[in-house]
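Below is one structure, written out as structure tokens; comments come after it.
Note that one protein chain of the assembly has been removed; the remaining protein chains are unaltered in position.
All chains are identified by letter, namely A and B, in their written order; residue positions are counted from 1 within each chain.
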Amino acid sequence: METLLNDFSVGLFFMQALILLIVIVLMRVFAWKPILDALQTREDGIQEALESAENAKLEMQNLQANNEKLLKEARAERESMLKEAREMKEKMIEDAKTQAQEEANKMVSNAQLAIENEKKAAVAELKSQVANLSIEIAEKVVREELSNKDKQAKLVESMLSEATLN
Amino acid sequence: MVATKSIKFLVVFVLALTSFTAFAQEEVVENNLVDSPDEIREFIAHHLKDSHDFHLYTDNASGKHYGFPLPVIVWTSNGLKTFMSSEFHHDDNGEVVVDKDGTKIVKYHTKIYELDEGAAALSFDEAHHPTNASKVIDFSITKSVFGMILTGLLMLIGFSSLARGYKKGNTVPKGFSRVLEPLVIYVRDEIAKPNIGDKKYRKFMGFLLTVFFFIFILNILGLTPLGFNVTGQIAVTACLAIFTMVIYLFSGTKDFWAHTLWMPGVPIILRPILAVIELLGFVVIKPFSLLVRLFANITAGHFVVMSLMALMVSLKADFGPVASTGMSLILSLFIMFIELLVAFLQAFIFTMLSSLFIGMAVEEHDEHH
């Protein structure tokens, strides 16, 4: 203890205090403050970057979800549009079919009508011709028959019998 | 860029070389000058003390001293006297008397004395204490002061370059600063923040960082063959400890003083006793343990390293020069590595305990018991 106290130099103590004070002040101004500030800003920057990265990730996820939704919607729309188109097509075909059917039916009926008319006309003509022919034939036959008495009588007879049968 | 780099390299190289030759020559000193146990003891004791000139080695054959003198600044009864230490002509036994305007100044065992009026030479009593001289207040730039200034400059250069690097905009430091940055972050995150608290640590960072690097660099300098023993000077460690004490006493919160002087939750009779104990703890015991720990560790380290180096002298007669030198080399190398650890550890401990004490002083107690 005594030797230590003897070794204790007041001057050295004073010089040390002076130097330490100066060094602390100088280091504070020129080194520690800028260094610690820079470290702080760097760490804040890193923190911020991490946070923004996290945010970006979230946003990205949102965006992706949005995209998915949009895609789904688009798909649904396309589906519905396709469906509509298909229906429309079917309807049009159906319509066309029915129309064609109707037209055909009409044409057929017209044709039938025309045929009927033609037939009727033909039949009428045939009838009239047949009547004329039969009248002519009958005239001839009657003339011939009436030229012969027997035959006239026979005819009357047969006709009469026939008539009775009726 | 290349040029500055090569210059840097050259400087480092030359420094390494000179320290190496100085080291080698110190061994020469031991071989030539110091060859008995008494002389070894004296040599070590002399090394552990401060000195007034920067002495590298002595060529004993020609009697020449290598090194450079440092200024002596003393406050005598006749005022401030300044001269270079070369005026003592390497005398340490009080034989050379420097006369400055009638003030007779002598140096005896690294201390500077002022001779009493009328005395021409120093005289001693039986215990080798000077009888006709009084101590002066010695503000000299001694070897320790020189070391401290050197350390301060090194710190200023190193860390301001780190700071400039940040200011230039590179977020990641380059070169040597890359070594310094993790140390700064270490002190901040491992020492200051956990002990003082996240909110208040910033105010004390200047002191803590400065003290940490100051002690660390001085400890490392002490391991070089330049022969600094700054942190082994009790005045230096006392000053560091008193700085810590002043800081934690002056930044103590109301809570701290309440808990120190009038501890709540304790019987009234015991409170004054506790106050005395606490106050004694904060004002005397804590600074004392701080200063003694650093001083004793560094002194002991230097003592052990030098003793092991001296083995090569003291064991030469028994084992021969090769074996004794090899033994001393291996042992001192081993201790040197431990001392490197101690150099860091003591800086760490000092800063750690300082921040612990500061943390105690600035702590806010939420719960009142």
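The rule is short, and it goes like this: contacts are C-beta pairs under 8 Å (C-beta built on N, C-alpha and C of every residue); 3 or more make two chains touch, one makes a residue touch a chain.
By our rule, contacts and distances are computed from a predicted model.
Missing from the rendering is one chain, named in UniProt as "ATP synthase F(0) sector subunit c" (options: "Fe-S cluster scaffold complex subunit SufC", "Hydroxymyristoyl-ACP dehydratase", "3-oxoacyl-[acyl-carrier-protein] reductase" or "ATP synthase F(0) sector subunit c").
Of the listed positions B:40, B:226 or B:352, the one in contact with the omitted chain in the full complex is B:352.
Of B:164, B:202 or B:293, it is B:293 that touches the chain left out of the display. Seen from chain B, the chain kept out of the figure touches residues 190, 194, 288-290, 292-293, 296-297, 345, 348-349, 352-353, 356.
Here is the rule we use: only the chains that are shown with their structure count from here on.
The touching residues of chain B, counted against chain A in their complex, run 49-50, 74-75, 111, 137-142, 144-145, 148-149, 152, 155-156, 159-160, 162-163, 166-167, 171, 181, 184-185, 188, 202, 205-207, 209-211, 214, 233-236, 238-240, 242-243. Of all the residues in chain A, the ones that touch chain B in their complex are 4, 7-17, 19-20, 22-24, 26-28, 30-36, 38-39, 42, 45.
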